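Everything on this sheet refers to the single structure shown next.
Removed: one protein chain of the complex. Kept in place: all other protein chains.
Moving on, here comes chain A:
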């Protein structure tokens, strides 16, 4: 262990900060099991991550310098291998050092899946989520329309009598008699000599 990561010293709610820091550095370098690492104690970030990844090999810098795995098409090589180093994988790695033409297809696939979780095709595969989104939208729209029907039946007052068909016809006749919009609008289409609408 090369020592503490930057900015990971404990906050000073203990009386003797320097001895606390020294104790913690010793604790971290001994690789204690996780039950000793209470969430209140801050340990150097390298040890924290190494505990969480278990037996996985760290192979690169990764997206942000932390040894984590993520599948991204714009960052194809993550910092750690996907699977922990089990016995079968270790034997496969020995075989990998030899000629690759001797590997069977199953072994090649096993090697790929040991290092990576999803292939690019699986990462980019369509999820079909649009169907549930569209369905939810349409359900919401129809619910709205049902609510409006209920409102019309139980909440709104009846329309005034002037909206009945007979009264509307009478109002329309009044508009014709008043010569509304005679030049380009309504009654320009009415033939007053013969009392009917123009063809």
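We take it that a contact is a pair of C-beta atoms (placed from the backbone, for glycine too) under 8 Å apart; a residue touches a chain by one contact, two chains touch by 3 or more; residues count from 1.
Here is the rule we go by: contacts and distances are computed from a predicted model.
Undergrad: So one subunit is absent here. Using its UniProt record, which name fits best from "Cytochrome c oxidase subunit 5A, mitochondrial", "Glutathione S-transferase", "Aminotransferase class I/classII large domain-containing protein" or "Origin recognition complex subunit 3"?
TA: For the chain not displayed, UniProt's protein name is "Cytochrome c oxidase subunit 5A, mitochondrial".
Undergrad: Have a look at A:101, A:153 or A:198 and name the one touching the chain we're not showing.
TA: The missing chain is touched by A:101.
Undergrad: Touching the absent chain in the whole complex: find that residue among A:59, A:134 or A:169.
TA: The single option touching the absent chain is A:59.
Undergrad: Out of A:52, A:109 or A:167, point to the residue that touches the absent chain in the complete complex.
TA: Looking across A:52, A:109 or A:167, the contact with the absent chain belongs to A:109.
Undergrad: Going by the touch rule given at the top, which residues of chain A touch the chain that is not shown?
TA: Residues touching the hidden chain, for chain A, are 59-61, 73-77, 93, 96-97, 99-103, 105, 108-109, 111-112, 114-122, 124-125, 127.
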